[in-house]
Every structure is written in C-alpha cells, then in structure tokens.
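One chain of protein is taken out of this complex; the other chains stay put.
Showing chain A:
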Amino acid sequence: MRLRFILGEVVNGLRRNGTMALSVVLVTFVSLMFVGAAALTQMQIDQLKDDWYGKVEISIFLCPESSRNEQCAEGPVTVAQEDAIRSVLEDGALKDLVQEVYYESREQAYDKFVANDEDGIWSSLTAEQMQPSFRVKLADPEQYQVVADATEGLPGVDVVRDQREIFSELFRFLNAATVVAAALAAVMLLAAMLLITTTIRLSALSRRRETQIMRMVGSSRSLIQMPFMLEGAVAATGGALLAVAGLFFGVRYMIDDWLRSSVTWVQYIGTQDVWSVAPWLLVIAVGLAAIASLVTLGRYTRA
C-alpha cells in the first residue's frame, strides 16, 4: 500500500512539475557527461601510460662518424668504449634498474631506417652514417633520470634520449582537458543541485495541502518526505542514464568507429570503460538529489 502510494505520488509530482523535472534531467545529464568525460580522459591517460611506458626505452646513442657534439670529438665510438658502457649498464650500480640492454649496430639501424623509408627519399644514406645505440629497457620507467645521469658523459656516448619526452606534451594536453572538464562539471553539478532544490521546493509547496493532511492524520515523516526525495532522485537518475548513454555513444562513434581506424598506434579506452564509470555517475546523481532533499525538506514538510 505504502509503496504504491509513494510511487503514485512520485509520478503525480513529476507530471505536475514536468518542465522543472525535465530541466533537472537535462542539467544533470550535461554535468554528469562532463564528469564522465573527465573520468574517461584520465582512464585513457592511465592506459596510454601503462601501454607506452612499458614499451619505451632509453636510447643511448653512441658517437657516429661525424658529430657536432664535443664529446664525440675523438671520433666514432670504439669497441672498448662500447664494452665499458655495457658493463656500466649491466654490472654496476644500475644493475637493478635495468631490465634489458639491447645493442643496435649501425647496420641494424640502417636496415630499420630503410624499411621505414618507403618513398626512398633517404636512399643516399649509407650504413656508416648511422649511429649505433644501446636500447635500455628499465625495470621501473620512472627511474629514467638515474640511468641517464650515469651514462651521459661516458666516453663514446653522444646523447641519451628518453622516449617518454615524446608523450609528455600529449599527456599535458589531456590533463589540461581533464581539468577543464572537471571544472565545468563542478559548476554544472552546483547548478543541478540548486535546480533540484528548487524543484523539490515547488513540488512541496504545490502539495502542501496533502502533506498538511498527512501530518494531521499521523503519517510518518519519512512517508511524507519520501515522494519528494524520490522525485528529485528519479529526475537526477534520468539525467545520469542519459549521460551514460551519451558517453557510450560518444566512445562508440568517436573512438571505436573513427579514431581506432584512423590513428592505429594508440591503445584506446572502450565502451567497457564507460560501464565502469556509469555506477559512479548514478551514485553522484542520487547523492546530489539526497543533499538537495536534506537541505530543502526539513523546512517545507515540518513534522
């Protein structure tokens, strides 16, 4: 009986305040969309980091035939120098940080280069002009600086490069995008909460007669307030569901159908990640409605 009564009241209230309810739905929809987008961007960043940082190596380029670098003034790297560098990497204090050392000779570098040079623009280059290098895979990619400091300046070392530098700009951009999305989300969430508050207040005022009678005949406070709370919660949940749907189709069309086929070298988040964000969006929506109810109802449906 009570459940039916409450549900009936909720439906009535939503119908009576249709436009307000709709605005709550839309505002929560947009705000949670931003929240979800921020979360998904962070997930994408994490995924890229996992993916790329695992693969990236430190490249220790050794002195080539001719280099403008002072360190290489004595000419190309000698075999003895190469062995000395290798032993620093594999046997010295760096031993625990280094997972794997791979030597790429001039010829190997040249073959790789030619294989990538489909148009033949660089066909005049010879193997002698290429630079041999050590490719070092780190046990912990964060320890890059330690390894770089230890190897930079060794005789025969030209430059030390960390491939992560290539990605840092991209990550900086994605992080900035996250901050923007989160800030917009915060403003929108505040707007959503104020709207829910107003909706509940209007609803409570328009049903003052009912609540007055309910108090008079002794119905419990929770039964009096429940329909209003649920009204806000239902509208907010509607917004959250729309936001989940929006994110789902966004990921589906933007990433699955477009980016995945045009920019292939990136591991993307997928629709399954939207499902892992979805419950949180619902929690936020219901939480918003709950806070708005607490703020409002005490005053409008006094026991």
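Following the convention adopted for this analysis, a contact is a pair of C-beta atoms (placed from the backbone, for glycine too) under 8 Å apart; a residue touches a chain by one contact, two chains touch by 3 or more; residues count from 1.
Assume contacts and distances are computed from a predicted model.
Colleague: Look at the options "Cell division ATP-binding protein FtsE", "NADH dehydrogenase", "Nitric oxide reductase subunit B" or "Acetolactate synthase" and return the one that UniProt uses as the protein name of the missing chain.
Modeller: "Cell division ATP-binding protein FtsE"
Colleague: May I ask which residue of A:Val187, A:Leu223, A:Val263 or A:Leu294 touches the chain that does not appear here?
Modeller: A:Leu223
Colleague: Who touches the missing chain here, A:Ala139, A:Ile166, A:Val187 or A:Ile213?
Modeller: Looking across A:Ala139, A:Ile166, A:Val187 or A:Ile213, the contact with the absent chain belongs to A:Ile213.
Colleague: Tell me which stretches of chain A touch the chain missing from the display.
Modeller: Touching the missing chain: residues 1-2, 5, 209-210, 212-221, 223-224, 303.
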